[in-house]
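With one protein chain withheld, the remaining protein chains of the complex are depicted in position.
Chains here go by letter, A, B and C, matching the order in which they are written, and residues are numbered from 1 within each.
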Amino acid sequence: MIQAGILGAAGFAGIQLAHILSQHPDMELVAAASDSLAGTLLKDAYPAFTGVSGLEFCTSEELEAQSLDVVFLAVPHTASLEQTPRVVGAGAVAVDLSADFRLRDASVYETWYGTPHTQPDLLADAAFGLPELFPQDLERARGRHERHLPCVVACAGCYPTATSLAAAPLARAGLLREGAPVVADAVSGVTGAGKTPSARTHFCSANESVEAYGVTTHRHTPEIEQILQVSGRLVFTPHLAPLNRGLLSTVTIPLAEDAPIACTEDAQGLYREFYEGCTFVEVLKPGAQPKTASVAGTNRAQVAVAYDERTRCVVATGAIDNLGKGAAGQAVQCANLVFGLDEAAGLEAAALPV
Amino acid sequence: MIQAGILGAAGFAGIQLAHILSQHPDMELVAAASDSLAGTLLKDAYPAFTGVSGLEFCTSEELEAQSLDVVFLAVPHTASLEQTPRVVGAGAVAVDLSADFRLRDASVYETWYGTPHTQPDLLADAAFGLPELFPQDLERARGRHERHLPCVVACAGCYPTATSLAAAPLARAGLLREGAPVVADAVSGVTGAGKTPSARTHFCSANESVEAYGVTTHRHTPEIEQILQVSGRLVFTPHLAPLNRGLLSTVTIPLAEDAPIACTEDAQGLYREFYEGCTFVEVLKPGAQPKTASVAGTNRAQVAVAYDERTRCVVATGAIDNLGKGAAGQAVQCANLVFGLDEAAGLEAAALPV
Amino acid sequence: MIQAGILGAAGFAGIQLAHILSQHPDMELVAAASDSLAGTLLKDAYPAFTGVSGLEFCTSEELEAQSLDVVFLAVPHTASLEQTPRVVGAGAVAVDLSADFRLRDASVYETWYGTPHTQPDLLADAAFGLPELFPQDLERARGRHERHLPCVVACAGCYPTATSLAAAPLARAGLLREGAPVVADAVSGVTGAGKTPSARTHFCSANESVEAYGVTTHRHTPEIEQILQVSGRLVFTPHLAPLNRGLLSTVTIPLAEDAPIACTEDAQGLYREFYEGCTFVEVLKPGAQPKTASVAGTNRAQVAVAYDERTRCVVATGAIDNLGKGAAGQAVQCANLVFGLDEAAGLEAAALPV
Partner (left out) sequence: MIQAGILGAAGFAGIQLAHILSQHPDMELVAAASDSLAGTLLKDAYPAFTGVSGLEFCTSEELEAQSLDVVFLAVPHTASLEQTPRVVGAGAVAVDLSADFRLRDASVYETWYGTPHTQPDLLADAAFGLPELFPQDLERARGRHERHLPCVVACAGCYPTATSLAAAPLARAGLLREGAPVVADAVSGVTGAGKTPSARTHFCSANESVEAYGVTTHRHTPEIEQILQVSGRLVFTPHLAPLNRGLLSTVTIPLAEDAPIACTEDAQGLYREFYEGCTFVEVLKPGAQPKTASVAGTNRAQVAVAYDERTRCVVATGAIDNLGKGAAGQAVQCANLVFGLDEAAGLEAAALPV
């Protein structure tokens, strides 16, 4: 069994990692670190673990004292800059769910996150963790791990994952129109706002309401632009909706004049081919649209595509669980690939049908 | 007291009309028609009327037999084509919440609704009911009413109202970029899907999920294009979210190269000036974003605007209650204007603070 | 206009008071005190006030410096013990929403609240604010106010209001069985848990779950026992459910052997007679059950009653809005009575029909 630890295990992404790992056939969760909850049983903080796990949160220090094969970092940005070197220094694979190693260009990181990037060497070698779009990155990470080199996987963010899965087939094919922005309007459940109680995450504020936030300024913007290679051309607006889990990104993509797409079926063909062989991405049939509930609690993504003849745009939609394929699921999928396991190990869960 | 009737009173927009009229200082609801519920007390179908109203649903025929000053048609499209001539023939003002008299060009109606328009004369004279953007239409309707001419007000739809309020200041100023689509992604509560129980409106289907629908095909598309005069240039995608009431439209507007807007304050100035004197539209201060809950149960709209320097787009957001400013509230506001009442009569309600 | 102030105006009950008073025909809200938000506009903390009120939160000290006719205390228990003397000392009527003056017997207060009662004199003269059950208390308070005597109204709590309205007709008629407890299981929306963000009120904790809390220990227990005069005989269990507003109390009442009730109609007759002339309490017809949504946002209560022949119990249910009839609405109703206004002034709002 691969020995796994989680830093930031008491947050929503961290605890979802614990949930997945508690049933992973090849990984064993041996250390779940939360400096604020150290000494507390997981089940006392998250009663869904009652009867499932007797594990207790430990301190980060206690985690670092153990010999682990892989450490998942479910910590805020900048905390990962600090902790990742120690993780890889101790010989573990670092699977980072923060933003610290996602942006290839440190100056972009510094612009959007307002803080210097202190680990340029690790950044240079980090793999980008979105296996469907960057399989070679995971392949390379696996090689580094096998050769005992420092191995960092920077898992894609939740909005970037859904948005990029929806838009990548067209972007990679070079079919985007010059001079017109790509517009991604995305809706997330409230787990996306994190565990810390606040006025905004109070039930009575979030319930029965929808709102946009981070308009023109959300830090996932440069990450999506990097993935899709549309620098300076993306307008990304996230929204909060009253559900626990789920993220839907609706991407409106103006097509280049000569793009060989004249109907929805053309677009679908392109998408189906693009995602052929991908376990976790389903391209829906014409007319169907993804519901976030259909992937809640899973590492799955559903994508639909529709062609708008009037405006010569494609409207592509991608649904994921923001804590699943948008965070913990993706991290485990990446770890599976780095360790040469079945990509889907521990990730077979299907969403509840209703 | 102005004597008012409602056709289609048992539907969600119809019953919201009954709710408003039951507390209107100058209008009296004397006939609430629902052919399926005729004979039932309003309070037995909608227990919120318990202790509030002893009214009983009547048949359409019974309503038409009464002498009324105004009839609100909260009926499906095509039904209004049939009933409006009788309403105006009987001398009442027809305030139509259906789509039948919204599109100026009957051929556009026929294309999107798949049925011939049988009332071209009434259509030619109908006022478009979105007072903030078409005040002269309501002024003209008032004149027709006073001269005892047939008077039809075609109230704007819910998505068109929120989307147009968000985008009109820029569109009217001629600042849109050629060659790039205007993108409106909107989210509606489930009352927008109507009263008829269906798999889609089942609690367990709508709850805890978000989905797009009507992608590239929603019938509000040509209506928004007509209002904003952006024919063939709008990509409109509606979404369903798990809340009862509320509609948020997020509109991404690429600016023309020479548009005199270089920062969010520029855009805000334009918006504030545009909506000066409008009772029901609030332009939020920089950084604030409208929450649908803040206007739920009211005829109010909140609009915010942000400038994105990177893409030279404006992201404008508009929030309304789909049954309020998006339907019944707007209809009453239009009727107030036609009858020369205070525009806000019966519409002063504020949203619950929490 | 009666000049009104609110202490604790930024909490959920306080802000609901501001909402009601902003549309009250005879009262004017001139001071809304919140020491933590002093200087903030109401609308910036609660955007539902946008376009409705330009008022700013003041400090408690600023409020106390004004000459007011009535002060509503929407503050935690013990805070009211401290502030009420100053309020009545300044000549204002004190309408207290806290628990500090509800329990007639100070020793009961001290047992359940764990703190001494420091105002026995004010307590002795305080009126209990649940007008349907204690009309003479409000009458007496009105007299004190008119004679310029210190006047304190201790408004009933949310659970006591719903539970007592459901059970009082039988209790007052002396029909309860000896030796069997009265069982009240009540469900409240999350506004009942207050405004302070916490793990428990986090959307993702409260959403999609139901739980009991305060089992056998909730402080509303002695208050209900006092109202119904069932000391030591009530088992009260409150529950939290995922809705903003609404409180339903289901009360199972074993009947005395000789109670003259042999069918649901008997019980209904008793209830209808009991609540005859009560503006805000509706006894539903046989077979109907109150939904909390039917009274949300209002000062109304709906009560239903069913007789169980098998166990010779009555199951009585009472629904209110915990912030309406359960807090702010009731407080305004009490104030109306003290000032000799129409009991329903400012409280005519009906619930949204859907």
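Assume a residue touches a chain if its C-beta (ideal position, glycine included) is under 8 Å from a C-beta of that chain, and two chains touch if they have at least 3 such contacts.
Computed from a predicted model, the values in this text were never measured in an experiment.
Peer 1: May I ask which residue of B:S53, B:S98, B:Q119 or B:N244 touches the chain that does not appear here?
Peer 2: Selected residue, touching the omitted chain: B:N244.
Peer 1: Which residue among C:S98, C:T252 or C:Q333 touches the omitted chain?
Peer 2: C:T252
Peer 1: For the full complex, which residue in A:R144, A:R177, A:R219 or A:K291 touches the chain that was left out?
Peer 2: Residue touching the absent chain, from the options given: A:K291.
Peer 1: Out of B:F12, B:F49, B:W112 or B:Y159, which touches the unshown chain?
Peer 2: B:F12
Peer 1: What residues on chain B make contact with the chain left out of this view?
Peer 2: Within chain B, the residues touching the omitted chain are 12, 189-191, 195, 197-199, 201-208, 242-244.
Peer 1: Which residues does chain C use to touch the chain missing from this display?
Peer 2: Here the touching residues of chain C are 179-181, 183, 185, 187, 189, 204-205, 207-213, 215-216, 232-235, 237, 239, 241-246, 248, 250, 252, 254, 289-294, 296, 304, 306-308, 310-311, 313, 315, 317, 319, 354.
Peer 1: Write the list of chain A residues that the hidden chain touches.
Peer 2: Where chain A meets the chain not shown: residues 12, 15-16, 18-19, 22-23, 46-52, 191, 195, 208, 244-245, 279-280, 282, 284, 288, 290-291, 293-295, 297, 300, 302, 323, 348-354.
Everything that follows uses one rule, which is that only the chains that are shown with their structure count from here on.
Peer 1: If I average the CA coordinates per chain, which chain comes out farthest from chain C?
Peer 2: It is A.
Peer 1: Could you state the distance in Å from the CA-based centre of chain A to that of chain C?
Peer 2: Chain centres of chain A and chain C, defined by C-alpha means, are spaced 46 Å apart.
Peer 1: Counting only Cα atoms for the centres, state how far chain B is from chain C in Å.
Peer 2: 37
Peer 1: For chain A and chain B, let me know how many angstrom lie between their CA-based centres, rounded off.
Peer 2: The separation of the two C-alpha centroids amounts to 38 Å.
Peer 1: Which positions in chain C touch two or more other chains at once?
Peer 2: 12, 191, 195, 208, 244
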